[in-house]
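Written below as structure tokens is the structure these notes are about.
Note that one protein chain of the assembly has been removed; the remaining protein chains are unaltered in position.
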Amino acid sequence: MPYIPNTDEDRREMLAVIGVKSLEELFATIPDELKLKDELNLPAPMVESELYAHMKSIAMENVSFSGNRNFAGAGVYLHYIPAVVKELVRRGEFYTSYTPYQAEVSQGLLQAIFEYQSYICALTGMDATNASSYDGSTALVDAVVMAKNITRNSRIILLPFVHPQAVEVLQTYNIGLHLKIENIDADENGDFSIDELEGQLRGGDVAAVVLQVPNFMGFYPEGIPKIINLAHNYSALVIMSVYPFVLGSIKSPGELGVDIAVGEGQPMGIPSGFGGPLLGFIATKESYLRYLPGRIIGRAKALNGRVGYVMTLQAREQHIRREKATSSICTNQALVAIQCAIYLGAVGKDGFHKISRLCEENAHYAYQKLTQMDGINPLFQKKALFNEFALEIQGTGNVDAIYNALLVRGWLPGVKLGKFYPKYQNGLLLAFTELHSKAIIDEFCDDFEEVLRN
Amino acid sequence: MPYIPNTDEDRREMLAVIGVKSLEELFATIPDELKLKDELNLPAPMVESELYAHMKSIAMENVSFSGNRNFAGAGVYLHYIPAVVKELVRRGEFYTSYTPYQAEVSQGLLQAIFEYQSYICALTGMDATNASSYDGSTALVDAVVMAKNITRNSRIILLPFVHPQAVEVLQTYNIGLHLKIENIDADENGDFSIDELEGQLRGGDVAAVVLQVPNFMGFYPEGIPKIINLAHNYSALVIMSVYPFVLGSIKSPGELGVDIAVGEGQPMGIPSGFGGPLLGFIATKESYLRYLPGRIIGRAKALNGRVGYVMTLQAREQHIRREKATSSICTNQALVAIQCAIYLGAVGKDGFHKISRLCEENAHYAYQKLTQMDGINPLFQKKALFNEFALEIQGTGNVDAIYNALLVRGWLPGVKLGKFYPKYQNGLLLAFTELHSKAIIDEFCDDFEEVLRN
Amino acid sequence: MKLIFEKSKKGAGRLNVADFSGSTLPSPFVPKDLRREEPIPLPEVSEVELVRHYLKLSQENYGVDSGFYPLGSCTMKYNPKINEEVASIREFTELHPLQPEFTTQGALRLMWELAQYLKEISGMDEVSLQPAAGAQGELTGMLVSQAYFREKGEERPIMLVPDSAHGTNPASASVSGFKVKEVKSDNRGLVTVQAIREVVESLGEDKIAGIMLTNPNTLGIFEKEISAVSKYLHGIGALLYYDGANLNPLLAYARPADMGFDIVHFNLHKTFSTPHGGGGPGAGPIGVTKSLAPFLPSPILRKGENGKFEFFSPEKSIGRMKFFYGNFLILVRAYAYIRTLGAAGLKRVAENAVLNANYIQERLKEAYVIPYYQRCMHEFVLSCKKYKVNYGITARDIAKKLLDNGVHAPTIYFPLIVEEAMMIEPTETESKERLDEFCELMLSFSKAIETDPEEFRKIRNLKSYGFDEVDAARNPVVKWSPEEDN
Partner (left out) sequence: MKLIFEKSKKGAGRLNVADFSGSTLPSPFVPKDLRREEPIPLPEVSEVELVRHYLKLSQENYGVDSGFYPLGSCTMKYNPKINEEVASIREFTELHPLQPEFTTQGALRLMWELAQYLKEISGMDEVSLQPAAGAQGELTGMLVSQAYFREKGEERPIMLVPDSAHGTNPASASVSGFKVKEVKSDNRGLVTVQAIREVVESLGEDKIAGIMLTNPNTLGIFEKEISAVSKYLHGIGALLYYDGANLNPLLAYARPADMGFDIVHFNLHKTFSTPHGGGGPGAGPIGVTKSLAPFLPSPILRKGENGKFEFFSPEKSIGRMKFFYGNFLILVRAYAYIRTLGAAGLKRVAENAVLNANYIQERLKEAYVIPYYQRCMHEFVLSCKKYKVNYGITARDIAKKLLDNGVHAPTIYFPLIVEEAMMIEPTETESKERLDEFCELMLSFSKAIETDPEEFRKIRNLKSYGFDEVDAARNPVVKWSPEEDN
């Protein structure tokens, strides 16, 4: 029997020690009427080679696009993952362990996560973070809950173009949170009025203003420092959701005065994996440390003075606080966090900034070329962009035809905006990474142009 | 610079310690006229993502056939390799180490190879083996050299259908060995006369009789026990080359009285890898232990009585004996040997025998079906087979047409015999493993029949 | 061991990932008021040093691959390597979640089929694969309950949770807006209709939204009265939530739906062998009965007319619990596991898990006190209280002593209803030899404690033991600071 090491002989001996005659007898505490009469209706077992062939054939029912031919973003990005990252994270001692309850035999994992926390703090310019949230969307919820608990206020103001799925998640969680979630709307060109924001803030009871940088449409909301100031003037916190690589080019959220920075860590060395597992990060100021949800690794001294790492501040967590905990998270995304840390160590200071700048360069190069084509407009005019932007494909229905034509040519030409915003039915969101060299972009644009012409 | 950790700053400091001004100065001992004037003419360097894409595109210029659609054998077989084998052999501590000169920090490798040796001895029924030879063909050469040194005779008699490439290798090495290599020829039906063999043996000075089981055509030479007896009667040694899985069904070479057993270990958990790296094994009786070439791992005791493993009997080897060594092997196939050992541990006693028997069952099932088709004959009649057999495709040139037609249908339909034996121009050699279920064979045979009909 | 940040050297980290020779900072593309001037202080280490760093760290970590790991409630079973291999097939790992559905039919098929298997195993009618872990599954189930009662126009603010429950249960209930009321276990460690009725009647039947239970409970004991409990609670219009952390011993033996549960979560990283990954990622799909199906999170899958798989949003969906569709690459592993074992295999899993736990329980029951001793399922809980009372030796001391002997410790101090608790779950993937080794150790400890407690307590002085957790929490250092290097 696969994965069961005991033999019939072992079982006989063990049953004898227990003093029962059969395995079934061990299940005597289950009332008879609850015992399943029939065999489960599941497919027949497979030997390993069959399983591999089966899985491979399922996998081949997908069409996958390697990073350089893939312009889909919208939260998940196919940056290059160095081989060294994959090799190290697959060490059995890491992936077959669990939550480091026993620090003495878990120093490897504990230190790796302590380092992950240090990376996230370095990137965000913040003082504290947790050992991971489920993903960028739940990290945003975590931040909102923190803001609520810190300010004891109950209104949340969302600036335009926070990731629509993150907003949905917030709304779902809000079934239990009972917050007032309000949106500031964008005008025709994607802008919003800061006066409107101030008006809303004036109403008081605001726990947090939430913005995303770059926003879902890929551009920088205007006047970020002003927004932050304004929120603080009205005693609201600022929650900023960021794309990790933008941090290579902008001042850190910490420096900007943001109270809680969150984001999706997947771009940092994690495969897109059809959207999971991902990695939520959430970082904050020292004074809010104890409001963070989830596990936190801290430094500790052993008897002999040796420095090590332990799970700390556990009094916040569900296993101690139970119904008074502000989050029920237990299993988190530890291995993904470690993978992210290994990735950041692998690309290092130099690599991170190169990638960051290449994302920008490549996106701007492509933006120039694409927006010059007949039949394509930028969806929003004159925006400061990072690595992603929204186009409008003129002509009703054209976007589908063009999208499919490019698919056939082996490109994944971004993400159609229609599924997120009915009003941007003709919109196409394209993301660029360090893998999209000028040569690749040229090839893509040539194909795009041809497809537009047909 | 990839893979070079020192910085310009480091280099400056180091140059100062050495007392030179520049890196070039370090090369002052190379006479100027020998210094390369131009840059090497090599392709421009690539970053890792480009390299991966490049390698993948080269790989995709190949057409690869997964094990179950692949009937090529002739020395290399695509048995299934369990995932656990691949994961364990990729542990960095194993593959980045070298020959265990320092036993104290190499116990992992040493024990793993000691276990490999134990496996090989168990399979062959022999007392001793080395830590690996380059491949099955050089293992055969090693055996021949051993026989020469043990018997001090100089004739080698080859029975029919020893792997033709192994024979070629023996012939090449023989440029330096100066042995008389003689062939016993096969008759029309692949048989040979035992009287002829005896006649040859009677000539005396025979170091070894060499046979392969099953032979290159996939069948058992007749009268093996008799052959062994006969050779021994004339003081010649018997060298038997074996396909590892046949050992699951036949008496071990040791039990049969063979003096030296050799073979290609690739079928045991090693990828086909376009023919390399492979794994040569060679095993012999205790009394011939010191005639074995290459590294041997032995048990040793440490001061405190702890049992461990060391390289032993090194006095045989090139680094001690230099020109008196009987082999110059240094780097061998250690990691492949470990992979083989992990594989054997993974399939275990039960799995090994199941695979062995499945090879037989599947091959015989296919043999029945194929030889009933119009247009196909067995190349040799009424042979006892293991997992491979030779067919004759009737009609000149038909074999090529049929081979290609099956290729197009996604099968690798064995190996054409013409490239090995001009006289078997119409021959096709097909091998079967545990991956060739009846269903697969039925599908293959249906295609085969269709192709024959067209 | 030095932190990676402390190994940094200016200019050393030049992994060959990207070739960019343009100017670096500030970036001209960034609005002026946001422009970064200085690079982020990330470490600079060479590839070889990076490798050595993590190789060493890994060697300082204990996993199932290192040895026995009887961490109760966590089902630390062997993680099959073939599952890792298939989960790294590029046509899975490289998929973008927003590709058109016709390019992801393989992934959708796999998820759809997995959902069918989970339905069959649990008896539930519909499944959502979205939750990222057990606790998020709970939360999802609680929000589904909220939506269900809201739809019915009922206001039921109270969720019952037994005193033996895992902390995530009350936390999930309260985060989803319920008030939590505790139900006491009886002296057999069981939840009874009696106990529930008492609580319910004191609060009002129509105030009760439901109960969260795990079965077998955290003592490893099957809740015999479960059918009566569900009948009673259904009778007052409440729901039953099944915490699937303990599903392993029931596989192919009994199904939560048949016990009357309305909602169940599965911990794929427990029951279905996906790796725990040092704390995650896991996956916590939930299953529900027909009447709750319309409330499941969005999207879920169906097989269309044309045989194609497609996502849709359930009619009255609570919405989305996270980005996209769940921890897909974890789902791949669980799928592979179920396909490897089939129905008969899963049954053997349950049997052997129960056998192993009972075997250890029998061997230790004399030396240690087992407060709720009876036939257990996949785990049991012993108490070290008598050693604490008599010799001042705690469950923690014994746990550390196990570590010192090369074995991972069981879960300690949980469930809360057992003092000095030690919760032992061997799982079915351990052999009798390993169990015997563990038992011998535990028995030798009990002897050692009674012979020479002073000596035994020395485990606290072992130099690598006893991190000062109190000080760590009082003066928390949760990241490396550049100043440390000076």
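In this document, chain identifiers A, B and C correspond to the written order of the chains, with residue numbering beginning at 1 in each.
Quick note on the criterion: a contact is a pair of C-beta atoms (placed from the backbone, for glycine too) under 8 Å apart; a residue touches a chain by one contact, two chains touch by 3 or more.
This structure is a prediction, so every number in the text was calculated from the model and none was measured.
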item	value
Option from B:R152, B:H178, B:K423 or B:R453 whose C-beta touches the chain left out	B:H178
Option from A:Y3, A:Y173 or A:Y343 whose C-beta touches the chain left out	A:Y3
Absent-chain interface as seen on subunit A, which is shown	1-10, 47-49, 82-84, 86-87, 92-93
Touching residues on subunit C - with respect to the absent chain	9, 12, 16, 46-49, 51-52, 55-56, 59, 64-67, 78, 80-81, 340, 429-431, 433
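By our rule, only the chains that are shown with their structure count from here on.
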item	value
Farthest-lying chain, centroid of Cα atoms versus that of subunit C	B
Busiest interface, counted in C-beta pairs	A-C
Shared-contact residues (touching 2 or more other chains) in subunit C	11-12, 14-15, 17-19, 47, 51, 55, 80, 82, 84-85
Shared-contact residues (touching 2 or more other chains) in subunit B	48-49, 82-83, 87, 92
